[in-house]
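Complex shown without one protein chain; remaining protein chains in place.
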Amino acid sequence: MLEFIQDYYAFIFLALLFTIGLYGMMVKQNLVKKALGMAIVQATVIMFWIVSAYKDGAGIPIFDKRYGVENPEMYINPLPHAMMLTAVVVAIITFGLSLALIIAIYREYNTLHEPELLDQMKDI
Amino acid sequence: MSDKPLTEKIPRYCKGTGMMAPTDSPIVHIACRGISPFIFLIGLYVFFHGHYSPGGGFQGGVLMAATILLLRLSLGTGLSQVVMPASITLRLSAVGVLIFAGTGVITMIFGGDFLDYHFLPLPWLDPAYLRYYGILLIEVGVVLTVMTTLIAIYDDLLGY
Amino acid sequence: MITQNIPILVPVIYLIAAAAVPLLGYKRTLFAFCTALFGSAAAFCVGIIGLISVITNGPISYHISGWMPPIGIELVLDPLSAFIIVVISGSTLMVMMYSMNSLAQEIPDKIVPFYSLSMLFLFGLSGMTVTGDLFNFFVFLEISAVAGYGLLAIGDRRAPFFAFRYLTLGTAAAAFYLLGVAFIFMSTGTLNIADIAQVLPEVKDHPPVIIALILIILSISIKMGLFPVHQWLPDTYTSASSTATALIAPIGTKVAAYFLIRIFTLYEYPPIIDILSIVAAASIIAGSLLAIVQPNLKRMLAYSSVANIGYIMLGITLATPMAYIGALLHILNHTMMKFVLFASAGGIMNNMKTLDITKLIGFPTVMPLTAVAFLIALFSMVGIPPTVGFFSKIYLLLGAIEAQEWFYVAAIVLSSLLALVYLFRFISIAFFRPYNKSDDKKIVQVDGPPLPYTDLSENNTNKHFEAMKKNDMSPSMLFPVLLVAVGILIFGIFNGYIVSIISKSMPVF
Amino acid sequence: MHWLIEFILFFILVVTALTALNVRNLLAAVVAMNVFSFMAAIIMVSLGAVDVAFVEAVAGAGVIGVYSVVAIRLTSRKSQD
Partner (left out) sequence: MKTLQYFLLLAFLGILVGTVIHLPPRGDIDSPVHQTVNPAGTLVAGTYYIQHAYKDTKTPNMVVAVLADYRAYDTLGEVVIVFVGGIACFFILNLRRRKP
C-alpha cells in the first residue's frame, strides 16, 4: 500500500487538481474565477509532464564533468522540461489575454457575473 | 531636477485612470529606482549564463520586463516612458521575432535546413561552436520579444 | 532553395509578413495592407508549387535544424497536407483582397493589428498542417487559437464575452490535448507521429493510450465545433466583425478536421470511430435544424457550418475511398462557399444595415452582383448540380452506400432537404417579394444589437432609400466574392481534376 | 522521506487551489493563486526541473500577479460566488 502511494500519489493529486480547475471553469460564475480555473488546469498539465521526466536518483539536466555522459541514469530527462517551458509561456499569455477580455467586457457591461451578463444581453 | 512635486509632471493622459497615477513617496521612488538596474543586471546574467546554469532567453527576458514593470508601478506609466516608451514596445517585439526567423532564413539561404546553425556564415568556427553561437543568436530574439511584449501587455491592460 | 525547403516556406512567409506589418504599417496603413496581400499571395504561389512538386515527386519529409526525426522535429508535406495548404492560403488571399475596404468601414482604428493577427493566424494554421510532431502541433494550435480569440473579440458589444467563453473552452481543449499527448508520451517515449505509429501496436490495449485517443479526439472536436460542443461557433461568428468572420469561418475548423485524418490513419480504435460517426450524423441533422429557425443571417450560416463539419467528419469516419474523396472535396467546397456567404453577409451588413433575414426584402435589387454570388454559394450548400457541393455530396452518399450504412445515407439526404428549406426561405423573402416603397420602413428599421462601428444616426429614410438603388459592394470587395463564386461553378464542372489530386493522397483502407 | 515533503507540498497545492476558487474577495483569490504558482515552482525544483521552476516562479507568480492586480483594480473586486 505504501509502495502504491509512493509511486502514484503525484498522479492522483494531479488528477484531483485537474478536476478542481475544471470545476472552477464550469461551476464558478465570476469570469476572473473562470480564468483562475483555467490557469490551474494548465499548471496541472505542466506538472504532469514534469513528473513524467523524473528519474529516481538522478541529478538536474546540466552537464557535469564528474558524471560524464555515458550513463544517462545520472541526469533527468531534459525533453519534457524543454517542452514545458513552451507550455508555461502559452499559459501566461493565455491568462493575460483572458484578463484583457475581462477588462473589455467590464467596460461594456459593468459586471463580471455571468448570469447578469447573459441577462443584459437578452434585451438587445 | 525642478522643485515641482512629481505628480505635476504627469502628462495629461495619465489622469483619471486609476493605477497610472504614481505615488509621491520618495522612499518608494528611491528604492524602486535604485533596485531596478540591479534586477536588470541579474536578468542579463541569467540570459548570458543560460548556457551553463538554469536560465536562458525567456527567464532573462521576464526578469528584464520585471525591471520596467517595477518602474511602471512605482513611478507611474507617464514618468517611466523615458526608460521604455510604450509606442515602441510592440515594434521591438516584432524585431525580436524577425531576428529569430531571420536566423532560420539565413541558414536556409546558405544551403541548410531551417534553423540549422551548422550553415551559419561564420566559417572560422567549429561546428559545435557554431551551434553554441546560433543558440545565443536566437535567444537574443527571444529576450527582446519577451521583455517588450510583457511590458506592452501591461500598458494595454491599463489602457495606456 | 525553393523546391528543397517548401514545407517550411509557407509558415515562414506568413511569419515574416506578420512581423513586418507593425514595422511597415506604423506610418501608413496602406503599407500594412500591401504587406499582408503580398505575403498571402507569395504563400499561395509557394503552396501551388508545393502541390505540383509533391504530386510529381512524392511526399517530402523535412527535418528542422537538420536533426533526424525522432531527435528533431519533422515536417511532412504529402498530397493531403499540400492540398489543405493550397485551400487555406487561397482563401486567405481572397480575404486579404476583400479586407481593404471592409476594414476601413468596420474597424478603421485597428487595421494594422488586424493584418498582423490574421497573418499570425495563418502561420498557426499552416504550421499545424505541415507538422509531423504531436507537441509541435500543440504549439501551433495555440498560436492559431490565440490569434483567433483576438480576432473574434472585436465586433459588436457582445463579442468580448463570447470570445472569453471561446477562450476558456479552447484552453480546456488544449489542456485535454496536452494531457492526451502526455499519456501517449509516457507509454511510447516518443512524439514523432510516424514513430508513434511504429511503437503503438505493442501498447495498443494499454488503458492510457485509449484514454489519450479519447482526450485528443475530444479536444479536436471542440476546436472543430461538432454538435454537443458547438455553441462557441455560432456565438462568436455572429458577434465578430465580418472581415474576421470571413477570414476564420472558411478555414478555422478545417485544419482540425485534417489532423483527425492524420490521427486516424495512425491507429484506430473501432468503438471510438463508431461513436464519432454517430456524433457526426447528429451534428449534420442538428446543425441543419437549428439553422432553419435562426432569424439572423450570420447565425444561420454559422449553424450550417456545424452541419457541414458534420459532413466532413462523417466522410472521414466512414473510411471508404468514396467517402474520403467526398470529405476532402467538401473541405474545398465548404471553404469556397463559406467565404462567399460570410463576405457577402459583411457587405449586406454595411449596405442594408441589417442581417435579419425577414428584412432583406429587395436585396437583389440593391446588390445585384452580390446576390448572384450569394445564390451560387447557397446552391452549392444545398447541392444543386453544376456546383462543387453537388459532387461532394454525391461522393459522400456513394461512400455511405459503399459502407452499407443506411442511417448515414438518410442523414445526408435529410440534411440536404433541410438546407433546401432554408434556401427557399431566403429566396422567397429576398427575391420574390417585389420591392416597393411601402416596404421602406421594414428595410430601414434596424434590428439586433447596434454595432459600435456603424453610424446609425444618419439613417434617414429617404437618403437610405436613394442609396439603396445602386448600392452594391465596392469593387475591391466584390471582385474576390465573384471570383470565388465563379470558381465554385468551374471546380464543379471540372471536378475530375481535383478528385485525381485527392485520390493521390488516399490512405490504404 | 524525500517524497513525503513533496506529498505535503501537493496537499498545500490542492488547498490553495480550492481557496483561490472559493474565496469571495478576488484580490485574495489572486494572492492564493500566486501561492499556488510558487508551490508549483517548489515542486518542480524538487522534481529536478530547475528551468521550468524558474519560469514558473518569475512569470507565474510575478508577472501574472501584477497583471491580475491591474485587472482587478480596473474592474471589480467582489465576486458573488
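Order of writing sets the chain letters: A, B, C and D. Residues in each chain are counted from 1.
To be clear about the criterion, contacts are C-beta pairs under 8 Å (C-beta built on N, C-alpha and C of every residue); 3 or more make two chains touch, one makes a residue touch a chain.
Given the structure is predicted, the values throughout are model-derived calculations rather than measurements.
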{"item": "Touching residue (missing chain; options C:33, C:83, C:140 or C:311)", "value": "C:140"}
{"item": "Hidden partner chain, touching residue among C:47, C:113, C:287 or C:389", "value": "C:113"}
{"item": "Positions on chain C contacted by the hidden chain, ascending", "value": "15, 18-19, 22, 64-65, 67, 70-73, 109-110, 113-114, 116-117, 120, 123, 127, 135-136, 139-140, 142-143, 146-147, 149-151, 153-154, 160, 183, 185-191, 195, 198-199, 202, 206-208, 211"}
{"item": "Contact set of chain B toward the excluded chain (per top definition)", "value": "50-58, 89-90, 93-94, 96-97, 100-101, 104, 114-115, 117, 128-129, 131-132, 134-135, 138-139, 141-142, 145-146, 148-150, 152-153, 156-157, 159"}
{"item": "Touching residues (missing chain, whole complex) on chain A", "value": "6-12, 14-16, 18-19, 22-23, 26-27, 51-56, 61-64, 69-70, 72-73, 75, 77-83, 85-86, 89-90, 93-94, 96-97, 100-101, 103-104"}
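Everything that follows uses one rule, which is that only the chains that are shown with their structure count from here on.
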{"item": "Centre-of-Cα separation between chain D and chain C, whole angstrom", "value": "38"}
{"item": "Inter-centroid spacing, chain D versus chain A (mean Cα positions, whole Å)", "value": "10"}
{"item": "Distance between chain centroids, defined by C-alpha means - chain A, chain C (Å)", "value": "29"}
{"item": "Of all residues in chain A, the ones touching two or more other chains", "value": "60, 62, 80, 85, 89, 96, 99, 102-103"}
{"item": "Sites on chain D at which at least two other chains make contact", "value": "50-51, 55, 59, 63, 67, 70-71, 74"}
{"item": "Residue ranges of chain A touching chain D (in the complex, touch as defined)", "value": "6, 9-10, 13, 16-17, 20-21, 23-24, 28-30, 32-33, 36-37, 39-40, 43, 46-47, 50-51, 53-54, 58-62, 76, 80-81, 84-85, 88-89, 91-92, 95-96, 99, 102-103, 106, 111-113"}
{"item": "Residues on chain B engaged by chain D in the complex (per definition of touch)", "value": "18-19, 46, 54-56, 58-59, 62-63, 65-66, 69, 73, 150, 153-154, 157-159"}
{"item": "Chain B to chain C touching residues, read off their complex", "value": "90-91, 94-95, 97-98, 101, 104-105, 108-109, 111-118"}
